[in-house]
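In this view, the complex is presented without one of its protein chains, the others remaining in place.
Now for subunit A:
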Amino acid sequence: MIPAEVFLTFILMLSIFLGFELINKVPATLHTPLMSGANAISGITVVGAVSLAGTGQQDLANWLGAAAVALASINVVGGYLVTDRMLAMFKKKEG
C-alpha cells in the first residue's frame, strides 16, 4: 500500500507535467481566455469547501467553509461565463 502523501505527490508531479504540455499548445491569441478559464478551474477549491461548510456544527470551521464556498463560486461561475463571452467573439474570416 502506497502511503497517501506519496500517492498525492505522485499525482501532483504528473499533473504539472501534463499542464505544461497542454498549455504550451495554446496560441497567444487565446491567452486571456486561458487565464480567465484557469480562474474558473482554480475555483475547484469549492469541492474542498462544501464538505467543511456542511458539517452542521455551526462553529468557526463551518463559517470559514461557507465563505470559501462563496468565494470559489464567484470564480467558477464568473470565470466560465466570462470566458464563454470572450470566446464567442473570436471569429474566422469569412470566405
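Simple rule for what comes next: a contact is a pair of C-beta atoms (placed from the backbone, for glycine too) under 8 Å apart; a residue touches a chain by one contact, two chains touch by 3 or more; residues count from 1.
Rule of thumb we're sticking to: contacts and distances are computed from a predicted model.
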- Name of the absent chain as recorded in UniProt (options "NAD(P) transhydrogenase subunit beta", "PTS system IIB component (Fru family)", "Phenylacetate-CoA oxygenase subunit PaaJ" or "ABC transporter permease"): "NAD(P) transhydrogenase subunit beta"
- Message: Could you pull out which residues of subunit A are in touch with the chain that's been left out?
- Response: 4-5, 8, 11-12, 15-16, 18-20, 22-56, 60-94
